[in-house]
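Note that this is a trimmed complex: some chains were dropped, and none of the rest were shifted.
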């Protein structure tokens, strides 16, 4: 398989995603420049974290107008697998590939720390190496990670098992207290109905090695690598 | 000439910045304020002859300046 | 009509020069060097260049005593940042710098642009920044002003560093009443560079083009360097320059474009535009290389119409660089900056006559000898003397402190003191993990980074106890070096070199100057014994408001190297049942 990491001006987790995919998981990986109009030959696209276009106007709002995003949309519509992490998740909601929107954290501050999230759906291509109900220790680092969706939208998500990760406490308990940013239903990550586009605020690429304090993120990449094996 | 666009959260979407300002105001004793909503105002400097551009400005607002899932906009000429 | 009539620049005499900030003898000295009176643009340039901030005129003499050499030192003081060897060809490039005055005026932007400035210092040398730190001082948190400053500064640092994508891996923060109207914001950055890819501020090769890259020039911070060299007063409030606004997004693009350019062989030298903007960058490049430069100021990309040559020379707009390309490669350079959507404009060329010549639409508006202005900048041997009440301060009677009632109460009081309490509120706002190198997160004694492609690690700690320094500046200076070295050492790393930021009051006062001299004596002593040379640093004087000086605060940032990242030692208890051993006395 071959993975591509999209680079927008202002992306700053592009190197980290590349390192995780290429050096740690041994996946053949290339960068894709935002002015590229085509993404042929890739099996997985990763939209990395950072501040595309300075996050001016709204996070992800300007990146959505890059030529590469048209190509990403096309790729996704044809069933290609896309993972948006943090700013990448924001780009996916802005461009309508995933439902909902990400607004300013309820405390209005940037938050960088390890949090606990519970795996709500381990049946996706991105999460098959986890178990339902498993608790992951994984870092977040964002200013606008407060997931918003209206009630009807939320019901749709629940009905179709599209909520993949939720913020929780160390034992998996879910309350407002363990919701770092104010997200509706403590949502930390969602997937589209078809199961090929996932967005998440936590950074799996930051916890792929014990040296950095944890490797729970490793298994997410291992899942998708295995899922796309032979592709 | 200038065109102003006001973008703000739809009713029903929580506005954390507005809430924080409201709390500050009330804490400081300005209790005649009962709600605060924060939005953006984007001022565009455009060529004269606005009639020609009205549709395009609408397009800009819809596709770039506002996110219709959470925001409303208003164009002020 | 010539430029001088057009922009109605006043004639120059001693009075005008003094209003701008030059001292009488400095003005005379300038006239001697030129062999004539300077014109108005020249006067502005000289005043900025000779400001305390740019010229180190009060500190130069004393900084000489720092040890600066060791086998592993690749670049000592005098460049944009210092450089040491980490592992073979992999080198670390680092520096700490103050942004105190701007942060008091506008905490968010002041701190943000402080971070931006130090990052540029590091990447102008070819290094990709891999971590940032900061050392902060505020008044006690019992009043709105301090809270406002703290919140603004912390979010400014976060706003800039997070967007730029450099992890802010640690720092220190301390509260004391003397910082109430003089908060300190010292920003540190460290980058990695290969030994053969280090770049310098060289303007060599007659006829080589001088290219301006990055953001456009606006009226930001004109005379910022001069302001940073004065005490705060009502009057300076009114002279306040336009606040500089940072654009971390643009800086990130500038970083990527510069590093991409540095992989080519199109360029000869590069220098960031920091304090005193185009003035100091062009002079430094010309004087260091014993060449000259000629600039056509009307070609400088500007943000506003109607900017004058004077404003262009003294603007402190952020996110700009000056680079010298090889002749014939102009369009290649432009191509790279185009790719990153940045301006790149040829604004002049290198000459060989030793002068900096400034033109405006063909008219020569200034002509200054580069080397003599830089080398013959005033140096003061300021008087210093121990303050009369120093022994009283030193012989403080500890028994006069009230006893809160037993150890539990003492512990509770200590832990609730903001100086000792957890700093999580601060570092939670900083992205301290981006780039996936941070092995010890904030909350540890020192930050520890792994170096991709090497087995080694880099440990960094920033420390200074201003109260020690106030009681005994000599011992305090020593202690600052020692504390930071110990913090680095307990992670398992060997302390290697220091960058320092010397924050003091008004050096024209003998007591303040005494604190400065004694602190730096102490630091030198400790650095010599530990064999940790000083490779970069910065001096910030005039940290006084209404004649009240801050505690002497010589911030020390120690950088150490850990030979095997697997042999690191965390600073927390790891297992139940471990033995606890106290070492030392």
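Chains here go by letter, A, B and C, matching the order in which they are written, and residues are numbered from 1 within each.
In this section, a residue touches a chain if its C-beta (ideal position, glycine included) is under 8 Å from a C-beta of that chain, and two chains touch if they have at least 3 such contacts.
Here the structure is a predicted model, which means the values were calculated and not measured.
S.K.: Hey, what stoichiometry does the whole file give for these chains?
M.R.: A x1, B x2, C x1
Keep this in mind: only the chains that are shown with their structure count from here on.
S.K.: Report the inter-chain centroid distance for subunit A and subunit C in whole angstrom, where each centroid is the mean of the CA atoms.
M.R.: Whole-Å distance between the two chain centres: 37.
S.K.: Just how far, in Å, is the C-alpha centre of subunit C from the one of subunit B?
M.R.: Roughly 39 Å, centre to centre.
S.K.: At which residue positions does subunit B touch at least two other chains?
M.R.: None at all.
S.K.: Which residues belonging to subunit A are in contact with no fewer than two other chains?
M.R.: none
S.K.: Please name which positions on subunit B make contact with subunit A in the complex.
M.R.: 9, 12-14, 16-17, 20, 63-65, 67, 69-70
S.K.: What does subunit A use to touch subunit C in their complex?
M.R.: Those in contact with subunit C are residues 9-10, 12-13, 15-16, 19-20, 49-51, 53-56, 109-113, 139, 141, 143, 203, 205-206, 208, 211-213.
S.K.: Can you list the subunit C residues touching subunit A in their complex?
M.R.: 155, 158-159, 162-165, 247-250, 252-253, 340-341, 427-436, 438-439, 441, 450, 452, 565
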